[in-house]
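Okay, so here's the structure we're looking at.
One protein chain omitted, others in place.
Here is chain A:
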Amino acid sequence: MITHISFWALAVVAVLAGAAVFYVNSMARASYALAVSFIAVGVQVLLLQQNYVGVVTILMMVMEMAVMAVYMVMFMGMNPALMPMSMVHGKRHALAAAVGSFVLLAAGAVLIPWPARRDAPPADLTKALGEELMGPKMLVMAVVGAVMAATIVAGVVLAAHRTRYDRFGDDLRHRPAKDPQPGGVGR
């Protein structure tokens, strides 16, 4: 009973906080609302007995919203908590698409005769997940690791102010390097 009440309370919080992201008039409040929505969904995932995934979701989203706050302070050039903003386009079409997708998905969720549960869950789900990742699903772990490493490299290359192409030209043959402050032996 407590699980059901908790689930519905968290569902209301998750959806209302999600809607608040696009209703409040500052990006800082929007970030906090998104974090609240993610934490509510993370706790719902915990209610569905997936402790590892639920905790990872909560921790990751709290950190992500912290990064987003830093980003706003860096680039928006304003106090994001106080600056009102409303920058939308095609609001009516977006609303129609959102309502249409909800009706379609909700109809599918309610009308489809879902099958009964196939197996019982393992006793220790986190241990079972670890054994799965380190055993038969090792390929997934290996690919995810490579993708994350590629993301770090691509993110740094995109976000870096100057790269080797700025210093050495498109063919990397320009010498000496074009640096704003010359330096080094003999220069």
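The working rule: a contact is a pair of C-beta atoms (placed from the backbone, for glycine too) under 8 Å apart; a residue touches a chain by one contact, two chains touch by 3 or more; residues count from 1.
As a working rule, contacts and distances are computed from a predicted model.
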item	value
Options "NADH-quinone oxidoreductase subunit K", "Cytochrome o ubiquinol oxidase subunit I", "YbdD/YjiX family protein" or "Sugar ABC transporter permease": UniProt name of the undisplayed chain	"NADH-quinone oxidoreductase subunit K"
From A:56, A:142 or A:172, residue that would touch the chain that is not displayed	A:56
Touch list for chain A against the chain that is not drawn	3-4, 7-8, 11, 14-15, 18-19, 21-22, 27, 30-31, 34, 37-38, 41, 44-45, 47-50, 52-53, 56-57, 60, 64, 67-68, 71-72, 75-76, 85, 87-91, 93-95, 97-99, 101-102, 105-106, 108-110, 114-115, 117-122, 125, 128-129, 131-133, 136-137, 140, 144, 147-148, 151-152, 154-156, 158-159, 161
